[in-house]
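What follows is one structure encoded as structure tokens, with my remarks underneath.
Of the protein chains in this complex, one is absent; all others appear in place.
Chain lettering (A, B, C, D and E) follows the sequence in which the chains are written, and residue indices restart at 1 in each chain.
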Amino acid sequence: MSDEQQRRQSLEQTLTKARVLIEALPYIRAYKGKKVVIKYGGSAMTDDSLRNSFAEDVSLLSLVGIKVAVVHGGGPQITRAMGQAGVEPQWVDGLRVTDAETMRVVQITLAGEINPDIVRLLGGHGASALGVTGIDGNLFIARAKHPRLGFVGEIAEVNAQIVSDLMDDGLVPVVAPVARGEDGAVYNLNADTAAGALAAALGTEKLVYLTDVEGLYRDLGDEDSLISQIGAAALRKLVDSGSISAGMLPKLRSCMAALEGGVQQAHILDGRVQHALLLEIFTPEGIGTMINTA
Amino acid sequence: MSDEQQRRQSLEQTLTKARVLIEALPYIRAYKGKKVVIKYGGSAMTDDSLRNSFAEDVSLLSLVGIKVAVVHGGGPQITRAMGQAGVEPQWVDGLRVTDAETMRVVQITLAGEINPDIVRLLGGHGASALGVTGIDGNLFIARAKHPRLGFVGEIAEVNAQIVSDLMDDGLVPVVAPVARGEDGAVYNLNADTAAGALAAALGTEKLVYLTDVEGLYRDLGDEDSLISQIGAAALRKLVDSGSISAGMLPKLRSCMAALEGGVQQAHILDGRVQHALLLEIFTPEGIGTMINTA
Amino acid sequence: MSDEQQRRQSLEQTLTKARVLIEALPYIRAYKGKKVVIKYGGSAMTDDSLRNSFAEDVSLLSLVGIKVAVVHGGGPQITRAMGQAGVEPQWVDGLRVTDAETMRVVQITLAGEINPDIVRLLGGHGASALGVTGIDGNLFIARAKHPRLGFVGEIAEVNAQIVSDLMDDGLVPVVAPVARGEDGAVYNLNADTAAGALAAALGTEKLVYLTDVEGLYRDLGDEDSLISQIGAAALRKLVDSGSISAGMLPKLRSCMAALEGGVQQAHILDGRVQHALLLEIFTPEGIGTMINTA
Amino acid sequence: MSDEQQRRQSLEQTLTKARVLIEALPYIRAYKGKKVVIKYGGSAMTDDSLRNSFAEDVSLLSLVGIKVAVVHGGGPQITRAMGQAGVEPQWVDGLRVTDAETMRVVQITLAGEINPDIVRLLGGHGASALGVTGIDGNLFIARAKHPRLGFVGEIAEVNAQIVSDLMDDGLVPVVAPVARGEDGAVYNLNADTAAGALAAALGTEKLVYLTDVEGLYRDLGDEDSLISQIGAAALRKLVDSGSISAGMLPKLRSCMAALEGGVQQAHILDGRVQHALLLEIFTPEGIGTMINTA
Amino acid sequence: MSDEQQRRQSLEQTLTKARVLIEALPYIRAYKGKKVVIKYGGSAMTDDSLRNSFAEDVSLLSLVGIKVAVVHGGGPQITRAMGQAGVEPQWVDGLRVTDAETMRVVQITLAGEINPDIVRLLGGHGASALGVTGIDGNLFIARAKHPRLGFVGEIAEVNAQIVSDLMDDGLVPVVAPVARGEDGAVYNLNADTAAGALAAALGTEKLVYLTDVEGLYRDLGDEDSLISQIGAAALRKLVDSGSISAGMLPKLRSCMAALEGGVQQAHILDGRVQHALLLEIFTPEGIGTMINTA
Partner (left out) sequence: MSDEQQRRQSLEQTLTKARVLIEALPYIRAYKGKKVVIKYGGSAMTDDSLRNSFAEDVSLLSLVGIKVAVVHGGGPQITRAMGQAGVEPQWVDGLRVTDAETMRVVQITLAGEINPDIVRLLGGHGASALGVTGIDGNLFIARAKHPRLGFVGEIAEVNAQIVSDLMDDGLVPVVAPVARGEDGAVYNLNADTAAGALAAALGTEKLVYLTDVEGLYRDLGDEDSLISQIGAAALRKLVDSGSISAGMLPKLRSCMAALEGGVQQAHILDGRVQHALLLEIFTPEGIGTMINTA
């Protein structure tokens, strides 16, 4: 290749970059100043490359003026931590129980290990992140879901002002799903539910679930039946039909509740795809399943 | 006792209350809007009655307009957690080493167990507390104290803006002494040193250490030699004389550094006394040892 | 008593102080930022010890963030001043008349003697007080109550913005009950009525009358019939029943009007009790009679 | 005169009005947002027509954005009030003494009679005036001028923030020259001196004395020697020469002190001329004597 | 004339000035902070003396706190510019057409010649003026009035925020009546209509037309039938009666639309009278025809 050819090729590549940036223009304009709650979990939280991709996405969203809050879970790490601590899972009538010792491990793993690690990850990519637990400023108040399940909490109250203030200050709040119960004890919350409740309390534009599936399927097991977009009413019918996988149900129920609570759009994204967040928000293609109020 | 006598006695008791409130007037006036950093540790953190007394004091200080930040340590709990996790303390040339596994236990205990517990305790007494770690918003940046000590950090940088903003918003930041190192790893900080560095960076009015001693003694072992007040210069001489106990040295060094950094007064208080904080700040008696710039 | 005993006793006394302060915590929290109008008069205004107690109370309330305005009367001083000035009280058909010369004495006594004295008293105890008359910024506009009574005014208009602004700036407005009439002349206002009208215009939390009685009695003359708490409706019945003393009627009518105008609670306090204000607002006992909307 | 002639004449008169307004343009522009302290006294305070002219001037100045504070004296009214009260002037070694009873009459006349009257006068012409005494917010702190003179005060301290805040809020503070002494008693201040001290503390653009003379004469008794403009240095020489009348000295001394304290210009105006203030500030002619730093 | 007589006469003239200023007081008070839109055109724009008079008026109004926006036309200059450019007026079915070349001349004359000249004129008299076109910040969005008329626009949308912000910042926006069409092309707007639409969008107090007539006549041709004041309903009848001149109709229609849109008063002023604006707003006489909502 001649020098001139090289120069031309280099210029062409550079121009492609410019076109991509320009293509993002209408999306940046549309979401600037809007609020987005992201449920962070699955491979996007455990795979190193995907972790970095996630952190870059959140940093870019935050930098161009989109207000992001992250709610994380911690399933695998908690299971591992319980093993290390020699805590045996307890069962009552076939249901797993969160006793005091289990709750202690859950708390220290969520608030002490996973949460600071995410804050550190985001901080390392330039986002100003700040870890909060549902206990901080009484963000979530919990009550026992069922007397026999121990410290498994359901959300009794959301005080989102503190998270809203942090977002308005340009910070990215990273929320661990534990909460003070009305009885003063600490309870564990389902992270999917917490993300939905936070989005509803904040009245965000978007609620995004980073999952380990491509999206929502009309027919479980048929990959070609991936739903690109669905309205809340249609989704309810689908959920009622019983064809949804058990793992997806809490997310979908939270989505429907959040949409009722004023959230504009909910997304089930494939967190195994690099930059899934960025692609969904900043490109015309979109990925995964989008649920709206229509 | 006649009805009239009872009435009189009741009125007399009520009047005593009023007089105590009035006696606090000049102290409230003097400290309103001022900043105070409290190093929280020892019995005040482990004894239930003292914990409640501490939470009441912080709530009252916060309510009358004094801006309080709390820095906590976690010695006993970390030792217990390490035992539970089966992590053996490591020694190199007689110095204890914080290897990766130890650091993990330190982090989850400080950030995941102790910090949320303090936030919950304060929240239960009406203060709006919010837990932060030294990692949040790069509050502290650390570097290794000595290559052979592993993840024992010394403070390379303090970015106190985030804590200052929270205090200005009427919140009580509760700080766990871990920090992101310049190398990206997590480091453990000495809580006494972190409290002093934070106070200096904030330019606080007061830096208070809640300890398990009555105060500073001129002659170690002579209870009658308790020092009520001492200037920074005289303190330096005392420290240089070698008569100070090893456990007190990091506190005193942090006090002297903080006073040089603009803090007005440092206090060594006896955290085993109920309401030690309140008595020091709101009554003419004062307790413990006060160190000033004089 | 041994040294040790003395030390213990001293510590015990100090702890009692702390407990009193802590006991005030929920009351401070409840009233912080709220507005209170106090009608100041009677012995609390003439007895030196009670004057100081009043000034301490107002200073403490103001310092912990409660917004206080004071409305004062001036009966005894005005009578004395008229004697000194040789002004004879005028009567028409059995009613006392405020002619021009009387009005001059009233004005100079209220605005020139009593008002600055209260400002000076409060200033001497650390409150930032500022004297205003009803003429300032057209706070009150008056009209003649009855053509034959001369310059006895009733309130035609309240412009409370100026008082509200001063309170928001942390100042304690001290209000003299004189006003510019719609005809440009100066009128004398009933201080009880002025306090109630100001409280209603400000929408305060509390309206407090400092009086020379223990409170409101169900049966005039029966000391055991002191009413601790009464609803507005029940009070109206009691007033209609005719069993209320003449001196109490303007206060009670102002209370009822103020409650209708949005004030939350009205209080008839015994101003002869030291720190009556503080005890009412900051302790669980409460004193005097509380009237609420129930 | 024909209809056409009448129309022309009417139009001509109207145009004259417009030209006068336009002529004021550069003066309004120059003083907009600037602060002016006016010492109000003499005929301008006692003559009804001049009183209204003064109130109109202050209202117009205030309305076009000039920040005005008024300091008033009260000589004649005090003398009359003392007569009415039967208080005999006291003399010690040829000096008049302000004993407690005299001080009481001074205070009630200044703060209770004159001050509210001026506030009412200004309010009646549309200015938002607010009466303050030197006691309010500790505006002036006084000390005894001489032990034998009783409550004759000299200014020990000026806290002008409260006046400055009121001016910034668009209000016209009207200041009565009494002050709390360092000993807690009330003292009488010389109004000329108080005006100068206030102007200096505020750093005003102008300090204006409304007097009963045409201005400052180079030769006492020679009407043709009226000084139109004089520098501070030349004025000092003139004062030192002894040719200044006794009544003018406190004003001139206050002017010189104020100029040293940062005031730009001081004026001795003839308050017997209608609209003297307006003419001085808004027209090119100027009237009276102007003293500047040159 | 003796010296004394001269002095008296001079003083009398000076006093007349003061009285004129005082006479303006209630008008300044009434309009301070209010918004006024002025349609500038006719002789007031072409005659040098009247131009200066207009600039002085706008400067004074702006200086005393009235918020002024100016909308200008450009008939004569555009005709001249078209002649210079050799552009022939086009006619279709008896209507003048604005083709592309004509529109180019219109735009450069309005935005490039007349607008900067007015900004310069006002700036030279001390007003902070800033030129804007209807294109700036999409102030006006236009659509074609009729397909055959070319780039003659009617107003489809008004975005007055930008003008409102500039007025609030103390600037005088000077608006050229061109606009971006919904099709992206530039359109010419009728200046009278644009002024009315801007006034309605701003909700101004006054809308003023500077014209070359004395005002509105009840009977065209009868100079004695000049209407001093008329209500919107009566005006509508008059317009419907057909007795209004063609040139006045767009102004009157805009006035009625503006009054319906919230404007308080509309004025038809004789721009050939010096200081017409000032006289209308600042003197009791008023000039021209005032139309109000009554």
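Assume a contact is a pair of C-beta atoms (placed from the backbone, for glycine too) under 8 Å apart; a residue touches a chain by one contact, two chains touch by 3 or more.
Treat the numbers as computed from the prediction; the structure is a model and nothing was measured.
Enquirer: In the intact complex, which of the presented chains make contact with the chain not displayed?
Expert: A, E
Enquirer: Which of A:L11, A:L220, A:A233 or A:L249 touches the chain that is not shown?
Expert: A:L11
Enquirer: I'm checking contacts with the chain that's been left out. Which of A:R218, A:R253 or A:H275 qualifies?
Expert: Considering the complete complex, A:H275 is the one touching the chain left out.
Enquirer: Please pick, from E:T14, E:S53, E:Q107 or E:T204, the residue that touches the omitted chain in the full complex.
Expert: Considering the complete complex, E:Q107 is the one touching the chain left out.
Enquirer: Residues of chain E in contact with the chain that isn't shown?
Expert: 81, 84-85, 104, 107-113, 115-116, 119-120, 123-124, 128-133, 135-138, 162, 165, 169, 171, 178, 180, 184, 186
Enquirer: Could you please point out the chain A residues that touch the chain left off the display?
Expert: 10-11, 14-26, 28-29, 32, 56-57, 59-60, 63-65, 125-126, 273-275, 278-279, 282-283, 285, 287
As a convention for this text, only the chains that are shown with their structure count from here on.
Enquirer: Moving step by step between touching chains, how few steps can get you from chain A to chain D?
Expert: Graph distance in the chain contact network comes out at 3.
Enquirer: Show which chains lie in contact with chain A and also with chain C.
Expert: Chains touching both chain A and chain C: B.
Enquirer: Is it true that over half of the residue numbers where chain A touches chain B are used by both copies, so same, or is it different?
Expert: same
Enquirer: Per the centroid of Cα atoms for each chain, what is the distance between chain B and chain C, given in Å?
Expert: 44
Enquirer: Quick one: report the Å distance separating chain A from chain E, using the average Cα coordinate of each chain.
Expert: 57
Enquirer: Can you tell me which residues of chain E touch two or more of the remaining chains?
Expert: Residues: none.
Enquirer: Considering only which chains touch which, label the overall pattern as line, ring, star, complete or other.
Expert: line
Enquirer: Mind giving me all the chain pairs that touch?
Expert: Between chains, contact exists in these pairs: A-B, B-C, C-D, D-E.
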